[in-house]
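There's a structure below that I have some questions on.
Removed: one protein chain of the complex. Kept in place: all other protein chains.
Chain nomenclature is as follows: A and B, assigned in order of appearance, with residue numbering initiated at 1 for each chain independently.
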Amino acid sequence: MKMSSALAKKLQTYRISFAELQEILKLMKRPAPIQNAHQEWDDVQLNPVEWAVFSALWSEHCSYKSSKIHLRKFAQTLDASVVNAEGENAGVIDLGQGERIVFKMESHNHPSFIEPYQGAATGVGGILRDIFTMGARPIASADYLCFGDEFSGRMGLLVDGVVRGIGGYGNSVGVPTITGQTNFHPRFEKNILVNAMSVGLLRKNEKVALSAAKGVGNQVVYVGAKTGKDGVHGAAMASESFDANSDAKKPNVQIGDPYFEKLLIESCLEVLQQDLVVAIQDMGAAGLTSSSFEMASKGQVGMRLNLDLVPVRDSTMQADEILLSESQERMLMVVEPHKVPKVQSLFQRWGLDAVVVGEIQSARRVQIYFHGEKMADLDPDWLVENCPRYSRPFEPWKSTRVFENPDDLLDAELMKVLQQPMGLKDWLLQKSSQAQHAAKTPLYQQYDQRVGLLTARGADHDVGVLRLPDSARGLALTVGCRPWLMEIDARLGALDAVLYPSFQMSLKGFVPKGLTDCLNFGNPEKIEIMNEFVASVDAIVETSLLLQAPVVSGNVSFYNETLGQNIISTPAIGVVGLREDIRELPEDVFLAPGLDVWRLSHSAVFTSSQSAPKMGFCGDFGASQVMSWVQWMKQLRLLSQLSGVRANQMVSQGGLLLSLVKMVQGGVGCKLTAPLSVSDLLQEVLYQSVWVVEKSVPFGDRAKALGLQPELLGQTQLDWFEVREKCKISVQDWQKLNQNSLRRSIESLA
Amino acid sequence: MTPASARLGVVRFPGSNCDRDVLSLAQVAGYQADFLWHLDHFNIQDYQALVLPGGFSYGDYLRAGALSARSPVMNSVRDFAKRGGPVLGICNGFQVLTEAGLLPGALVKNSSLRFRDGWVDLVPENKSSFWASQHSQWKVGGQLKLPIAHGEGRFYSPPDLLRQIEDSGQVWFRYADNPNGSLANIAGVLNETGNVAGLMPHPERALWDWMGSEDGRGFLR
Partner (left out) sequence: MPREVILDTQGRAIEQTLRLNNLAAQSCRVGRFVELTLDGSSDVSKQQADKIAKFVLHNPLLETYELIALGEVMK
């Protein structure tokens, strides 16, 4: 297709396809593109503002055009516990007793790779705004991170920068970061994942705030930071080359200011509690453009916007730059005219500008004015409702890495090494010091765990726990998705992404109440990626329905690829759960000697996380198996509330032995006396759990009464981790190794 | 026993984020609490005690507590302190009080250069005339368990000032295990008359067992 260079450049700059352009011109009733005498397509009748607006709102990031038809499937998981979910920023779940929670997860992968501190910080800021824009005070955050294999060179700086950014923003804004997951795997070397999750609380009588603009004559009010060129690339927007001398070509990195955000949180919550605002939305991706058009579209009204009134940092900014700016910490509100002065004085008290920038009108058009000229006159539905929906080609899921026999999954070479005298010990110590398995303490110690006075359990535990202030019930928070499983099989990995964190919280007596997702995938134009995407969405829907935990919000991040190399498809999941109280929660590790160590299994699938050709699985995870696991989960939850259950843990990557040694983090060891074979100790099985119980408790009988098959493995003891005659490790030595591994790497960066 | 009309003033700067938490400390001790906004002066007769809470006032920009210390409300706080009124600075509040000259020394970046969250054991040394003065667990050489969460908690003072602080009994608490490189393991200090106190750990985060410790309770009586 030959194009005039003017048109070609615009299509590239604004990332709009020719087909999309044709659609736009049709919607706007403008002349269709014409071919000139040279058979080239001539430039079309669209001004820069119109180009900019469509570029922003029809982008993958804003419109979800490649994924929407699949994301619609999540709607079937919604049930009576979900409040006001339709089209809002984050999902709301009613927990009863007047308490409602709002939660969502979002990605900031690409910006974090470029500038890790600010990328992670602005990711946290963005997700917090999605929460308090609903009128809910943010009460906790979580992070889900994937980095390359080890702490070498640039990767170390990325890990350090991201963690400092999450802490720097979250701590400053006063929201505790109480849980998270950090994975290290080579497939993330060129594309790291930084997903941020936040939870907010609406207490009794606090109203959910809505974002649909309403009321002809109501004022459109802009509040927060001044608009600058953050995120806008200047003249050559699509340029990718960095030239040390040309300042204009460097990306204008978005800077997050948690101090400003804190002012915004307090002032917005006040203004909402005092019922001064009709509608509110944060200016996230595509800033003023997305918030104004989305608010107008949802409310089925029109809007007049005067860009001259928008507070700017740089007076040379053009209309399209103002519209596309991604300056942080800004909100857009709709306010009745007589309430505007009160709104303004409230924000002024907090040191923020609240400026009228427009008005709601009855004609269903968004009209944008700049320097006295009407730059655009667009029906908001063209940008939102009429956005293209692509059905990218995909095929029904077919598992390929199937093994017939679980023993085939074991590495014969490794088995030989492990049979030797120091084999097991060496293997355990080596594994325990790898970044993937090392204690993450030096990372989460940089996060404030306790601001807000709701934290009962922080990031030093597997499951974050808050105590709800009014009802004193427990709220649990975990994130999930194990990339090593996703690499083996996308359906299995996606099922596990929901099941595993749900197991983790069920072991502490919590019932999963809701899910959010952050779907990180490579290039959706590649059919094998799309297959994994669809399989993942379907698996999440399946588990969500079985658990009766609706998927209330989510985010999609596509194109996590570099030079044709994709990441492992990673559908990260956030789970929130509820418990009647927070008394006697089982711990995660060995804390006292003389306790019995039991195993409870529901072994349906064996896996191998080693590299190919041994990477694969053996077993069935069809619909009835998944149902069976969910049933088992309920029984484990019942059992967890038995008095005398001091700790429990799910068996994880590397199998039983590695999971057991990690429990030595509590400072106490154990002695395994059961006749377990080496393969039994190493096999990765879905699913197994370990229980640490007081001797006086008839745990075996209780478990059997629930239809379970308990196996007594051994006892906890001081000072040593022993596996019969096969292996003996000193608790002190192991702790030092496991604790210092990441700590040394981090300290070497300071 | 505090009289039913006991009022605690909680000074609020833009960016303070432990202000609402301090209300719980007040509640547990039976005080009514009011927020005192940084732009306003207040009537010092109205309050029995003042707390400057933790957080990131002014984003910790320039120097932690530096900008807050120059807020209008500090004039009233200064008056209150001059007349012997009890003033407590927690974490960022401690930083503000040192910047305002109401407490000696300064707080700088942790020696690890990183924010540090965790639990510390504090060893009490000298008593304040008001704060934790009736704490049931107070024992010289004993220990109190409180949480910390800060990036700029390293206590510093030049040698002669340090000597003065030590000699005039102004060391309030020391860390049993120094988490941030503070000089002489100092975790909290008092002014010369003992009514103004500051510490980096957070007593308001240790009010109930389920929080991990109840040692914060005795700080306000």
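Just so it is clear, a residue touches a chain if its C-beta (ideal position, glycine included) is under 8 Å from a C-beta of that chain, and two chains touch if they have at least 3 such contacts.
Computed from a predicted model, the values in this text were never measured in an experiment.
Considering the entire complex, the omitted chain makes contact with A, B. Checked against the full complex, the one of A:Val83, A:Val253 or A:Met415 touching the unshown chain is A:Val253. Shown as candidates are A:Lys26, A:Lys207, A:Arg313 or A:Lys416; the residue that touches the absent chain is A:Arg313.
Screening B:Gly59, B:Gly105 or B:Pro179 against the full complex identifies B:Gly59 as the residue touching the chain left out.
Although one chain is not displayed, its contacts with subunit B can still be listed: residues 39, 58-59, 61-62, 67, 70-72. On the side of subunit A, touch with the chain left out of the figure occurs at residues 114-115, 118, 225, 228-230, 244, 247, 250-253, 255, 257, 259-260, 313-314, 327-328, 351.
The rule is short, and it goes like this: only the chains that are shown with their structure count from here on.
Centre-to-centre separation of subunit A and subunit B, using mean CA positions: 36 Å.
For subunit B in complex with subunit A, the residues that touch the partner chain are 14-15, 17-18, 20-21, 24, 37, 39, 54-56, 58-61, 112-118, 147, 149, 151, 202, 204-205, 207, 210-211.
Put simply, subunit A touches subunit B in their complex at residues 164, 167-168, 171-174, 257-260, 262-263, 349-351, 444-453, 455-456, 458, 467, 582, 746-747, 750.
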